[in-house]
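Report on one structure; see the data block that follows.
With one protein chain withheld, the remaining protein chains of the complex are depicted in position.
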Amino acid sequence: MTHMFPRWTNHLPTAVAVGVPLLGVAVVLGVYYFFSPYYTDVGYEPTQPVPYSHALHAGEMGMDCRYCHNTVEYAAHAAVPPTSTCLNCHKYVKANSEKLSLVRQSGETGEPIPWVKIHQLPDYAYFNHSAHVGAGVGCVSCHGRVDQMEEVWLHEPLSMGWCLDCHRNPEPHLRPVSEVTNMAYDPVAAGYDPSEDPNRTREVNPPVHCAGCHR
Amino acid sequence: MTRETISAAGPHNPGRRNFLSAVGATVASLQTAACIRKPYEKILPYAERPEDLVPGEARHYATVWNVGGAVQGLLVRSTDGRPTKVDGNPNHPMTGGSTIWAQASVLSLYDPERSKEPVREGEGVSPDEAVGFLKKLPDEIGDGSGLAVVVPELPSPTADRLWEDIRAKYPKAELYRFDGAGTDHARAGAAMVGIEGAAWTTDGTPTVIAAFDADPIGTEGDTTAFTKAFAAGRDPNRKPAEANRLYVVEPHVSITGSNADHRMAVKGSEVGDFLAALAHHLKKGGLNVPTLDAPKDKLDSKFVKALAKDLLSRKRGSTIVMVGERQPAHVHALGFVLNEALGNFGKTLRFTKQGPTEVGALSDLVRRMNDGSVKQLVVMGSNPVYEAPADLNFGELFQKVPLTIHLGLYRDETGRLATWHIPQSHYLESWGDLRAREGTTAIQQPLVAPLYPSLSPIEFMARLTGAESKGYDLVRATHQGAISGGFDKRWQRWLHDGVVDVGQAPSFVPSVKTDGLAAAYKFRAERAQGLELAFVRDNAVLDGRFGNSPWLQELPDPITKIAWDNAAVVSPNTAEKIGVPNNLEQSSVRDTVMVDVSVGGETVRLPVWVQPGTAEDVVVLSLGYGRKHGGKFAKSGFDVNSLRTAESPYIRSGAKVTPTRKGYAVACMQPEASMHDRPIVRDATRGDFTDEPNFVEKFEVMDEDHVASLLWDEPEYTAEHQWALTIDLNSCVGCGSCTVACQAENNIPWVGKEDALKGREMHWIRIDRYFEPKHSDQVEVRYQPMACVQCETAPCENVCPVGATVHGPEGLNNMAYNRCIGTRYCSNNCPYKVRRFNFFHYTVRNDADYGMGIAMQRNPDVTVRYRGVMEKCTYCVQRINKARIHAKVNGDGIIPDGTVKTACQEACPADCITFGNIRDPDSKVSHTREDPRNYAVLSELNLRPRTTYLAKLTNPNPDLAEG
Amino acid sequence: MDMRVSRDPVDRRPLLVNPPTDYNGVTEAVAAPIEWKTPMGWWIFFLVSAVFAAMYAGSTAYLIWEGTGIWGLNVPVAWGWAIVNFVFWVGIGHAGTLISAVLFLFRQKWRTSINRFSEAMTIFAVVCALSFPTIHVGRIWLLYWVFPVPNQMGAWPQFRSPLLWDVFAVSIYGTVSVLFWYTGLVPDLATMRDRVKSKVAKFAYGIFALGWTGSTRHWRHYETAYMLLAGLATPLVLSVHSVVSFDFAVSQLPGWHTTIFPPYFVAGAIFSGFGMVLTLMLVSRVIFKLEHIVTMHHLDNMAKVVLLTGMIVGYAYGMEFFIAWYGGNEYEMFAFINRAFGPYWWAYWSMVSCNVLIPQVLWFKTIRHNVAALFVLSIFVNIGMWFERYVIVITLSRDFLPSSWDMFYPTVWDWAALLGSFGLFFTLFSLFVRFLPMVAMAEVKSVMPESDPHHEPDETEAAKQPATATAGGAS
Partner (left out) sequence: MSSSNKVFAAIGEFSTVKEIWHACEKVRDSEFTKWDAHTPFPVHGLEHAMGMGRSRLPFFVFAMGITGAAGAFALQSWISTTAYPIIIAAKPYFSWQAFIPVTFEVMVLFSAGSAVLGMLFLNRLPRWWNPLLESETFKQVTNNKFIISIEASDPKFDPDETQEFLRSLGASKVELVEE
């Protein structure tokens, strides 16, 4: 006898009953993860116009972050250094290196070096470096071990949920203000307790309302 | 770090191309919407960062500018080398807040329609060619017998000095002054009584202010300084004898008239008669005033009698009689005589010696042009082809002059007809100096290098003598002689403070010749037939020079609330006489009809608009609209200059108004004028306030017990700072500076006439003005600045499905634009209707309209809003955040009182806005909130708004009490 | 006319007039419109509707491209026709479920002839309704933020907003309505599956019939499920329009902030729903020759419901005014006086005329039994109820501060959306009448006298009680 529907179709309902809920959960979780900065952004490592090595300068040679990013303590932006900062040393050190040709060129012409932006927030989110550094949040908390990165890559997702995690519970991420640029410092290992730090004059009280960051 | 991209160019790195490429980078990044992967962006740091420049951090520089001779000291905010905001400089004596024009001037810097290159006979030429031409110019001028130079009101010591140089090089050259916002009539009036070579100012401190067709709060004179003192003079704590009282006699409702305690609407041509009647009564009161006749009905005027009595009852030298520029010279002359007789000279009316003396008027120039003796005509910074009264026929004569040179910010109507047009530098690009009428000099320092090849007025004047000096050197040369030694250090301080502490123009008390006055005083023999036209400088675009500013075009007129247009404004009775409907009484207020206004063979067709308070049989026409070559925004409205005559440029009788069948929609931003007896603006007389200090409570709709209880636990706002703002309606004059300041600070787009007509304006702070639309020539105007009042129990928050508008711990109603999906429910539920919706992508539309310029002006600390999101006043949360972070990083996190000023507060010339922390019992705002006049609008809704209002007090003359 | 009257087995009220002689007759009558060669009239109707629906799609595309500014919205009137249309369509979407569920629970067997039809109407109306709040938001691409799904922003919806209640209420109402309708359709789809000759049709009906065999074991659960659905849909239908009314009532605007809104909205919804059912039914029963299934008796009952709910609505209008006055709130008083005598007086009086005054003619039996008159009246009801929502929404134009008062003028795009939504509705409807059984065959069969196990054939002969076909009442 010919049948309109083959026999196996009778198993479809079971398959659907099991499959659809699974698919739904998979879609939500998939979007949650694969459409999130954890997946799309973390690890972003563009090629920079100048092969500058943080591992060499900040790691091996032990230069302080603030030598170049000198506005970090009093301004919203931890400014990318002007070419003149590079040339302070490289006028003398490796003055003829091929890798530094763009730097020299910039110094001569005044044209900026076109660095590629890695740590990028949307235009409606306002991050202030001085507030975080002043509160004793280490560079490493957001930027990772830059001192071990040959070329800088994005270490944290910089998503709103990620920001909020710390804003709601900042204590584990705090360190003495003097250790802010110390990449190797581990507040947990050091047994740091912000409430007992004599250098802290006030409680760290990060905003968790919208206008704290969006304005 | 988007904002750092701009730092590729700055004031110290003035390469023009760099500057614009940086703009490109910024614009590109502004347009990137949220995608899954963040857009690819670059950081362009300085090759060499200027010392003490911090990327992204704003800096302020002091400078100075002038509008029609009114000099104002300014503080300009510069972010990464871009001027982004202009405010008054508190160090400067002629500053209290700032005018709408100063606020909008930052946008005009970036106007894409500014003149960008020199033009010879309609062909753009290279800057070098223009320089070559200017170099050879002295040879052509010879001894200057054919040279005529037209200058605007330019009270600059350097310009004065350069004029002497020009005079020395070309002894026969003639100087003429033409300025659409100038004071020709007042000067001529002063000359009639023997006052010459002087500048004068009234600062608003007098206790009786009698304004005869004068508008010292709005469009005439040193408005901000006047307004500041005027508002202070209305302080309820002053003793009755020291509190000021404002009388206004005028044909149209000016901003000053709308603030009057007593106002009389009369034809402009009769204002002089009333002044004569006042003189008569003052003479009877014992003052030494020449005998003048006045018509009987004016002599019998109760108003004039009461005013005379009031003037005589005050201390000598504590009153002022002001005559407006629209009145002819003889009325001004009488004004000076009366002030002298009242002892006001040197007290409320102060004179300083300044300015070149031998300056002709435009009519003198026209006479010479007619006889062909002008061979080289230089027009600096004014636009007589557009603005000069039509009967002078200036445009035609201008073209007959063999060589005409125009220096202007725009290649405007005059620039188009000139042989040569030379671009003028914007004041934010120029070195210069300006001396206030009060006598103080200030240095004008540029914020950016000129965006286009251009010359500043003083550089141009130097070129006329063959010199190629830079503005910087010219200004320094003027002042170098003023002090001995240590000039550079002093110079630095002048630049820092914004005022020069030496070389004040000497003040003096002139004497008054009254002999010729009686003969010169012209009365109107009889009532002229027909309607009288009153030409007024516009409250927004003034004489048209600001016509290409979309901010000013969209700023509603304080009185009529019309934006983007001018109209033939008449009183309700006159409308009936003319035979046009009273648009205020239709449901569609904005739909009006075109009328033909004709006089002396000329006709202008423009829409009619009804405004109670306008004098009967008067048609008020605003100047400055309908520009042909002023830029795309300046085109809006209707040019009425063709109806004017040189003899009487502001008043013209015998006009006829014929209604047409053509309809016209006028973008009125507040169609409903009546308060409908609701307790929105609360007021009382000073007398009633003394008797009943808590009078505001009488207005309450519900008693407090009913209102105060909530169904749930009381809200708890525990943060250290609880922000609040009070607006003193007693001092608000309705000028609109706050609206423009807010627009500049908060990146508020303009929407254009089309959307303004639909009621979609974006202003975060608007000024509500109320009057009863039924009245004809009498009107009492009430102003109320209205922005988000930051309700503690905000109804908008409750209805947002996604929590895009929520409360912060400091009592602010936060608007997270990036969370908004645009249901607009919050706006519906806002009883104040202060929320603004991006119905279209206005930001992008503005970008398209204004090129990159608008992006350059935008404040990088404030999010640029996307289409489909709601926005509203934030109490300038970017400034609060900045102060909070500063306080946290550098101290205990407590923001001292007065650290945060909102943009509207900073701009307000009347100091009516107080902002601060109410958890601090000593803060200013805590005190103003305890004022008995303090009340919340719609208090019965129990919204607990953080913005509250202080009730208005009027100060009527008991002799004129009604009934 | 020789009439054969089928009577309710319980109270002996006439149930079907001139019913088909047997079950097969019912099947034939209901299946006939599907099995006809597609008439030209259907094509014309369908294509015209589809053009309008396409206009809706086009105008929506432009709306999303350009922004909500293409409508006549402004700041006092931030909700315009989109929300008017939304509430209008939601209201219409109430009759179907009401007829199916409430009348089912009350054992009103006369519903069987019209429930399928009105349920379909419900679903199509809810589709139209849901489309409006969806497209009216400023940033439609972020609309998913109203659903509580985990996300990297750590942000969640705000459950105090009536709009969020609305999202849940209307979408769940739509879902439950579809379930209810589809559950009812399954046995009839099986009938179609077993009738049609075309393989494609057989396959399509076969899929959706789910292999239904009419098994009594199945009927047992099926009937329980159907009863439960009816029981759930009844409070749901009342809650949905209550929640829709909360959009207004929970706000604090004068004219919106009134506690009478939920019952008033529900009554209005039933009113408008019956109005639309009448409109559609009056035409369809003639075209598809279903007069013997959808009888005068049904029309009479529906007309009475319209009359009753119209008076409830009228009462609400009056009570609003009374409370506005009695409450002593000047803003509230002004809002109502302004409705009647302000710039939108014409909308108010159109509403009152269409919803309260004109339906009073239904007191007369001659009108209730005049198909043409009923049709005209139902159109008035539709117009009146649209105006009711317009009057409510346009109250926005004048609220607390006179300074912010402004007028709303619709643009061509407002019209495109309104007319386009009718296009969408009728497109769906024409597809329904072409491809699905318009009358619930199984249910009609179940109320036929023959279906009673104790039925004796001779009892049904009409001779015993000459029927007037109109006797009986709605109750």
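Labels for the chains are A, B and C, by order of writing; each one numbers its residues from 1.
Keep in mind that, in the parts below, a contact is a pair of C-beta atoms (placed from the backbone, for glycine too) under 8 Å apart; a residue touches a chain by one contact, two chains touch by 3 or more.
Treat the numbers as computed from the prediction; the structure is a model and nothing was measured.
Touch with the chain omitted from the figure is made, among C:85, C:191 or C:397, by C:191. Considering C:61, C:225 or C:412, the position touching the chain not shown turns out to be C:225 (whole complex). From the options C:50, C:207, C:260 or C:340, the residue with contact to the chain not on display is C:207. The missing chain lies against chain A, touching residues 1-10, 12-13, 209-210.
Across the interface with the omitted chain, chain B contributes residues 710, 712-715, 791-795, 797-798, 803, 806-809, 944. Chain C meets the missing chain through residues 22-24, 27, 148, 154-160, 162, 164-165, 168-169, 172, 175-176, 179-180, 182-183, 187, 190-191, 193-195, 206-207, 210-225, 228-229, 232-233, 235-236, 239, 243, 246, 441-443, 445-446, 450-455.
In this section, only the chains that are shown with their structure count from here on.
Chain A and chain C have Cα centroids lying 55 Å from one another. Taking each chain's centre as the average of its CA atoms, chain B and chain C sit 58 Å apart.
Centroid to centroid, with C-alpha atoms defining each point, chain A and chain B lie 47 Å apart.
Counting partner chains per residue, chain B has residues 806, 819 touching two or more of them.
Within chain C, residues 155 each touch two or more of the remaining chains.
Residues of chain A touching chain B in their complex: 35, 37, 40-41, 46, 71, 73-77, 79-84, 106-107, 109-117, 119-120, 122-126, 128, 130-131, 134-135, 201-202, 205, 207, 209-212, 214-215.
Residues 1-4, 8, 13, 15, 29-30, 32, 34, 36-49, 54-57, 806-809, 812, 814-819, 861-864, 874, 877-878, 881, 885, 888-889, 891-893 of chain B are the ones touching chain A in the complex. Across the complex, chain C is touched by residues 587-588, 670-676, 678, 680, 701, 755, 758-760, 766, 768-770, 784, 786, 795, 797-803, 806, 819-825, 827-829, 831-833, 835-841, 866-870, 937-938, 941 of chain B.
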